[in-house]
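Omission of a single protein chain aside, the complex is shown with its protein chains in their original locations.
Letters A, B and C mark the chains as written, and numbering starts fresh at 1 in each.
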Amino acid sequence: MRFFSDNAAAACPEVLAAIEQANRLDTAYDGDAWSRRLDDAFSRLFGTEVEALWIATGTAANSLALAALCPPHGSILCHRDAHIQNDECGAPEFYTHGAKLLLVDGAGAKMTPDAVAAALAGIRNDVHQVQPAALSITNATEYGLVYSPEEVAALGALCRERGLGFHVDGARFANAVARLGCSPADLTWKAGVDALSFGFVKNGGLCAEALIFFRRELAAATYYRRKRAGHLLSKGRYLAAQLLAMLDGDVWLRNADAANRAAARLAEAAGADRLVLPVEANEVFIRVTAEEAAALRAQGFDFYDWGPGEARLVTSWDSDAGAVDALAAAIAAL
Amino acid sequence: MRFFSDNAAAACPEVLAAIEQANRLDTAYDGDAWSRRLDDAFSRLFGTEVEALWIATGTAANSLALAALCPPHGSILCHRDAHIQNDECGAPEFYTHGAKLLLVDGAGAKMTPDAVAAALAGIRNDVHQVQPAALSITNATEYGLVYSPEEVAALGALCRERGLGFHVDGARFANAVARLGCSPADLTWKAGVDALSFGFVKNGGLCAEALIFFRRELAAATYYRRKRAGHLLSKGRYLAAQLLAMLDGDVWLRNADAANRAAARLAEAAGADRLVLPVEANEVFIRVTAEEAAALRAQGFDFYDWGPGEARLVTSWDSDAGAVDALAAAIAAL
Amino acid sequence: MRFFSDNAAAACPEVLAAIEQANRLDTAYDGDAWSRRLDDAFSRLFGTEVEALWIATGTAANSLALAALCPPHGSILCHRDAHIQNDECGAPEFYTHGAKLLLVDGAGAKMTPDAVAAALAGIRNDVHQVQPAALSITNATEYGLVYSPEEVAALGALCRERGLGFHVDGARFANAVARLGCSPADLTWKAGVDALSFGFVKNGGLCAEALIFFRRELAAATYYRRKRAGHLLSKGRYLAAQLLAMLDGDVWLRNADAANRAAARLAEAAGADRLVLPVEANEVFIRVTAEEAAALRAQGFDFYDWGPGEARLVTSWDSDAGAVDALAAAIAAL
Partner (left out) sequence: MRFFSDNAAAACPEVLAAIEQANRLDTAYDGDAWSRRLDDAFSRLFGTEVEALWIATGTAANSLALAALCPPHGSILCHRDAHIQNDECGAPEFYTHGAKLLLVDGAGAKMTPDAVAAALAGIRNDVHQVQPAALSITNATEYGLVYSPEEVAALGALCRERGLGFHVDGARFANAVARLGCSPADLTWKAGVDALSFGFVKNGGLCAEALIFFRRELAAATYYRRKRAGHLLSKGRYLAAQLLAMLDGDVWLRNADAANRAAARLAEAAGADRLVLPVEANEVFIRVTAEEAAALRAQGFDFYDWGPGEARLVTSWDSDAGAVDALAAAIAAL
């Protein structure tokens, strides 16, 4: 009964089936029938013309997006707890050739326009400082909160005003959309987003994320950068097929909704006092003493401690209903 | 009836089965049960202790190996026709942070120790020139020739003498071993090789290559570099499982042998006069007039032209016997 | 009467004379008679064998030192107000190929071992995070405070314990030594420092800083990196001559002392209430209202505002005694 990470989940049946269907000779790299359908499939989903590239990891998708938005002598504003800052071993710095991340504070790993503006105010406009080039937010955030369309749009307006590119790390974008019930468009290009790392792996995929460019001219150099980074898989059809299979019939949304509902179930059991943060996606942060944590583990539940006195529980598309019920009961019984 | 590239082939049944077997919850990244078996499995294959990392592409495997062997202010000697020079969009330069490739000539994309020594002789030992740090060969070469254990060892001796790291791009290493009938050890560490990009994708894999370090201390920084490049897939077990499945029962060798035999069949049909080079692996370069090429295509055979008057035919693990027979007959009938 | 920056000062007469004496044909780059004397001259000054390279700017000296101490996938701990973070347009990131600066707090731009240890404690030891590789302090700091030999040694001990390289940005190292009355050795290698950017330009030099490696094996790659960065001037003798001229007869110390004394004069006039920080080198931060600042400027004194209600006054080796007296009087009269 593991609640470590949605990264650890299996791939969903639709994805496996798609891989099997793609298992025949076709053109290499991204010249195959599946890859050539991606732009259209994602353009339909977003209701606007986009360019969509398959990428094997979210780290690479994020970094390629940032490299498209920020020169080596620029900087990227992001939250202090952002994945791109803390969990990618400097991949953004590698891909951007040394751009700097400027860290912004905010509860639950969310940033407000005011906080971003304050960070911008601290930067002198001279050649001695790297100049801000992009803003990157994570939606849903690393702490399981979501930015609403309005919140994204407010940041998007700030970006336009200050000439910043706008990137969304959407490793759990599906969970955000499922929670908000909005359209993918509302949460992205209509709110001023230029590029989205659209996560599928945590949501039932096997090894494919989608990098979406709403400002399509940003994509041109990215095809070279993807190859140059060793991310142009020679049998790319297996990645494209995964994405198409999850778009088909809104598997992506159904999977995310299942994970969200499992998390909500845990949150309800935990109760407001025990919750560190509201639960808006598929991550639950609860206050537990060391004894309580040990007691849960003794009952067979695995999860990460998250600083002293806190634990992180992550649900996924395939979280076992019985295990979720059991954990909910165990938490309630603490 | 496509003879474009072994990149275009399907994944073999053992690989697909392994992916299905790996399709359950496990630890993320490379902490899972499959990934943890890699070092042992490859150490057994090579008869020495190695470190083995799964990597999604040969380009990334090559680049990570070269970054382990060459500083940014160093240079890598390779053949003028090497994949790392011509087909990776500068990935070695990206991963090494700007090292230089020094190009060496030689028939069939093979280099002799004399040719390498001559290239080294042209480099002044001062701070104004990048200093040579590594040699990279491709075995089997981009033109389907193989280096014998003795030939590799002669280059290995030169590397030791000159203080160069020694890398083998083994995108078709399996085809070389299958052809030579030698042990993998003879063609690598016993011949002085430090790092091997061991290709599986062209040989029936889906999205996993193995990067093998015979000098194990070279691996340490590579784990960081792999993550930093966005190549630490979160569900790495699916990659490890592919490699283990192909090692198991020597699927890798059987697949390569099938591809080699198909190529040999075509070579025999073509005859010595038509062959541009001896056929030692799974690539066949033949002399054809434009009319002859068109005639073959009219019969349904697809392949790349390779400069004026030449064509490249590539076979793979799953080359259809009927199609190979038909092509052989068609070539013989030209 | 300008108190903007010691960067704006003239070169001292000894430096100009040395340039004239060096103005004859000699070997190019660093093969000339002057450059070849550097190692010895600085080894004598520090009482240990060092390698010393002339570098045209402090930014380049800092960056070359950091590149010697930190891999691209590593991080450098420094103060939030460090020059390398705020005033070098990302030069450390450029030279290290994308290492990350981790920011530490502390009054007056000084860091304590506890603050550094706390920052280290926040870093997980896994491949998902860049791992700490070096500590960089500025002495005297950007706020004109000095680290004593004991304070440096405490940080040095921490570095040794944690396996960190230890760099000192000594743009105003001379001012620190002049203030402390200690030996240059006490403040560097005896306290565990590996590399020092020893500033001369702010202290009466024209275009030469010294990069000192106490761990001499760190220097080897730096000769290549200096060339590769375009910092191996072809007429390097003019840079070496500046450094030698300032070492000769302790001009460097005399100049720094003059600047310090001018600052002390201003500090005394300002009085404890007006001083933001103690004045220990050649920078004076005072509290002034907008009206007071305007009044000083109306009397012909130029300086930078330093955030709301504060001003920065910097003295230099050639601060005019009359101007200093006049400013002291004007401040006292506010």
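The rule we apply is simple: contacts are C-beta pairs under 8 Å (C-beta built on N, C-alpha and C of every residue); 3 or more make two chains touch, one makes a residue touch a chain.
Quick caveat: nothing in here was measured; it's all calculated off a predicted structure.
J.: Which of C:Ser63, C:Asn175, C:Asn260 or C:Asn282 sits in contact with the chain that's absent?
T.: For the chain that is not drawn, the touching residue is C:Ser63.
J.: Which of these touches the unseen chain: C:Gly122, C:Gly181, C:Gly230 or C:Pro308?
T.: C:Gly230
J.: For the chain not shown, which residue from C:Leu69, C:Cys89 or C:Ala258 touches it across the whole complex?
T.: Hidden-chain contact among the options goes to C:Cys89.
J.: With respect to the chain omitted from the figure, which of A:Ser5, A:Ser35, A:Ser63 or A:Gln131 is a touching residue?
T.: Missing-chain contact among the listed residues: A:Gln131.
J.: Residues on subunit C that touch the omitted chain in the whole complex?
T.: Interface with the chain not displayed, on the subunit C side: 2, 4-5, 7-11, 16, 19-20, 23-29, 55-63, 88-91, 94-95, 201-202, 206-207, 224, 227-235, 238-239, 318.
J.: Provide the residue numbers of subunit B that touch the chain removed from this figure.
T.: 72-73, 75, 86-90, 93-94, 96-101, 127-130
J.: If the hidden chain were put back, which residues of subunit A would touch it?
T.: 71-73, 97, 127-128, 130-131, 221, 223-228, 232
Here, only the chains that are shown with their structure count from here on.
J.: Mind checking subunit B against subunit C and telling me if their interface is mostly the same residue numbers on each side, over half, or mostly different?
T.: The interface is built from the same residue numbers on each side, given that over half of them are used by both copies.
J.: Cα superposition of subunit A onto subunit B: how big is the rotation, rounded to the nearest 5°?
T.: The two chains, subunit A and subunit B, differ by a rotation of 180 degrees.
J.: Averaging only over C-alpha atoms, locate the centres of subunit A and subunit C and give their separation in whole Å.
T.: 42
J.: Using mean C-alpha positions as chain centres, tell me how far subunit A is from subunit B in Å, no decimals.
T.: 34
J.: Need the CA-centroid distance for the pair subunit B / subunit C, whole Å please.
T.: The mean C-alpha positions of subunit B and subunit C differ by 50 Å.
J.: What parts of subunit A, by residue number, touch at least two of the other chains?
T.: 88-90, 94
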